[in-house]
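Attaching a single structure in structure tokens format; questions to follow.
What you see is the complex with one protein chain gone and the rest in place.
Labels run A, B and C following the written order; every chain starts at residue 1.
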Amino acid sequence: MSKAPLVSKLISLPEAARRVPNGARLALGGFAVYQKPMAFVRELIRQNRRGLTVIGSANSFDVDMLAGAGCLSRVETSYVGLEKHGLARNFRRAVEGGRLKVVDYPEMACWDRFRANQDNFDFWPAKFLGGNDVVTYNDEIKTFPCPITGRTLHAFPAANPDVVVIHAIAADEQGNVVIPARRLLPQSGDVLMGRSCEHVIVTAEKIVPKSFIKRHARFVELPSYRISAVVEVPWGSHPTPTLGRYLSDDGHLDSYVEASATDTAFAAYLDEWVRRPADHFAYLDKLGSAQLSRLTDLGSLA
Amino acid sequence: MSKAPLVSKLISLPEAARRVPNGARLALGGFAVYQKPMAFVRELIRQNRRGLTVIGSANSFDVDMLAGAGCLSRVETSYVGLEKHGLARNFRRAVEGGRLKVVDYPEMACWDRFRANQDNFDFWPAKFLGGNDVVTYNDEIKTFPCPITGRTLHAFPAANPDVVVIHAIAADEQGNVVIPARRLLPQSGDVLMGRSCEHVIVTAEKIVPKSFIKRHARFVELPSYRISAVVEVPWGSHPTPTLGRYLSDDGHLDSYVEASATDTAFAAYLDEWVRRPADHFAYLDKLGSAQLSRLTDLGSLA
Amino acid sequence: MTAPATLNETLAVVLARSFADGEVGFTGLLTGAAAALFGTGIPLAAMELAKRLHAPNLTILLAGCYHNPDFSEIDRLPDSEHSAMLRDLPCEAQMVDYPGQFVLKRGDVSFGFSSAVQVDRVGNINSVCVGPHDRPKVRLVGPILQPEHMTLFRREYVMMPHHDRRNFVQKVDYVSGVGYPGGLEGRKKLGLDWGGPCLVVTPKCIFDFDREAGLMKVRSIHRGVTRQDLQDATGFDLGDLSAVPETEHPSESELEILRHHVDPRGVLMPAL
Partner (left out) sequence: MTAPATLNETLAVVLARSFADGEVGFTGLLTGAAAALFGTGIPLAAMELAKRLHAPNLTILLAGCYHNPDFSEIDRLPDSEHSAMLRDLPCEAQMVDYPGQFVLKRGDVSFGFSSAVQVDRVGNINSVCVGPHDRPKVRLVGPILQPEHMTLFRREYVMMPHHDRRNFVQKVDYVSGVGYPGGLEGRKKLGLDWGGPCLVVTPKCIFDFDREAGLMKVRSIHRGVTRQDLQDATGFDLGDLSAVPETEHPSESELEILRHHVDPRGVLMPAL
């Protein structure tokens, strides 16, 4: 007897973005300038989302673009910058203009905050925050005595995302997500985030059949029951890279950075690259096949 | 200019065992009946070690053999049994005779205790211990209010091993340890233990050159600076398996289990298999090449 | 005509009917014929059956680690949890680390199966010791994952391969898995957010719980077992059993699927 059909969690990018309401606490996967769910970010901007809090470990174009589009009210992370591309200028202007509140956390404390949710704790202990102004400006960080030694420790709050969005190479319609063998730190951060929340959305380069999942069972680090929705979005982290698929589009990022110099220029960038293209494929067509092809990363053939 | 020679951490099995003093808190790698550092255990018995505390996640022949040889005074773990081979009878007699104290912890709490040491915490929080007698009989478990929510939580103490001993497939003389790609839970427990303590001893099936390490850089999960000493011990987990090298020696384990029925019979087993063989290679010769060859696990050729 | 259901088949069907679609079910890998059958084989058959009926999206966690394994090419159940055989068994995901794919403390596991040496009236279970803890009459294996099964899983099936007075006791000698002391309110006072035993399955009957009162009660008695047999084999008073029905029977189609599709070669539920 053949089994009944499995539930498909495959939805469209606009549908997926609608699952992030105004004011949500949104955790975005990737790390710094690597493998950010940028197509999802652009869709949030298209939908004119407002009042978001972004929680991350290290952020870049994701937060900068959302800040430049006025979607954000708060960011909780360790870093917002563009690495070799310089400072995140939309973010800077929003913070300096008092339109965006930043809650600063140490880099590994950002990971620990998701580890807290993974362990279903409301806090994570720390011994290394004494004297640091991350405590001064954050009244959600408390002190408490170690229950074993009595020593005074800090407790910082769990990340508590309402929704987690990560970008991966492959998933099936049920939401089994494959992380490639040759992964690096950003992919591990995605796995951690995907284990910290009950509402996890995955944008995937490719929707694969179950046979592919079974062949990569060792690498299915986020199984179906962890995932709420899957969206097929090839080139979904562009212009940031997806390890094993494509490199950073430095040319496009240069034009982004140039546009981010002023609100006016950035509004024009958003019109051109986010609002005017009918959808993600129109965005890709605008980039053109030559540019996309040049970015290919072969990953490992072993 | 060629670099100066690197420090070798390679020592003999007797030397390595001497680094575990009487009364030490000793964490033994492997999990349940899998990949236990049994050659190291036998050497401790040869050296007549006394008063050890063994800390583990799930234990089997390691603790049972040490109990049968009178080396133990305390065990902190979730399980001491032989899975399909039945109960750990030396352990049982020692506990029932009042010669061995057991501090019981839930299985994943045992892992969490090492995670606590990995995070350099003295405790780990828990929400699930209410009503469980693991708390009743353990005054090292404390209650405390969650510093964020005020909810009452339990805190159990970190594992605090003085020495960690694990058995791995491959390491170089500097102590870079390779964990094979196709690993399972026991190998991850070894990695965790190896990151929880400043005195980690690795017995390895094979000492490999640096070129092997570099070829497997992705799998060097315990690097040189984490490791105090390395011992080359082929078949070092026998009669328990080493994933990717050899299977469980069920025939030998049956004779072990039979011998463990009485103190007298087990003393004879220890004489025959532990004390009388001049060293580990005499033990292997006694097993014989036919028996060892039959146990081979090819691992993955991919 | 179809042969009548065996006890194993009946239990597999009762369990299967209780699983909802999309749930995650966790088995250990018990050893010893009776324990392996009750703790691993029947639960696996029940989950495979449910997947073919109303719960195609159920996830099986074999030995707590191997997601939806493919049993079609093996001749007997594995008897070692983390061995080369399980490494090589085809599946959809392998949990090789902790914390791993299922997030234990967030309640990702919908239900689990455990076994114990003692169960008591409120559903506490014990696998640590018989007699006093510091000088036990019998030292058992330890709490293993029972504390987690009975609190962090959303519900628990306690699978008891033997039903004797020594197993079903007024009060366990050691609580290694918490039932309903003080009922649901009692669990709340202990700080437990969810979980606890839902059924206790034995060769004689199936127990469920008055969760408010925190008391185990007989839900059904297996065909061929008398009420007197059952009370005699139980170390506490079962009360008035006169209204307790016989354990529900499998339907023809459930039996057909179980026998011809779920376990045609007797791999999951071998005849003992």
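Operating definition for what follows: contacts are C-beta pairs under 8 Å (C-beta built on N, C-alpha and C of every residue); 3 or more make two chains touch, one makes a residue touch a chain.
Bear in mind the structure is a predicted one, so any value in this text is a computation, not a measurement.
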Which visible chains touch the chain that is not shown?
A, B
Have a look at A:207, A:247, A:267 or A:292 and name the one touching the chain we're not showing.
A:247
Contacting the left-out chain: of A:5, A:98 or A:150, that is A:98
Given B:222, B:243 or B:295, the correct residue touching the omitted chain is B:222
Using the touch definition up top, pick the residue from A:37, A:68 or A:81 that touches the left-out chain.
A:81
Tell me where the left-out chain touches chain B, residue by residue.
1, 3-7, 117-120, 174, 176, 195-196, 198, 210, 213-214, 217-218, 220-226
Name, in rising order, the residues on chain A that touch the hidden chain in the full complex.
31-34, 58, 77-81, 83-84, 86-88, 91-92, 95-96, 98, 101-102, 104-109, 111, 127-134, 136-137, 151-153, 182-189, 192, 241, 243-244, 247-248, 297, 299
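Here, only the chains that are shown with their structure count from here on.
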Report the inter-chain centroid distance for chain A and chain C in whole angstrom, where each centroid is the mean of the CA atoms.
40
From the C-alpha centre of chain B to that of chain C, how far is it in Å?
30
Could you pull out the residues of chain B that touch at least 2 other chains?
127, 151, 182
Which residues does chain C have that touch at least 2 chains other than itself?
94, 96, 105
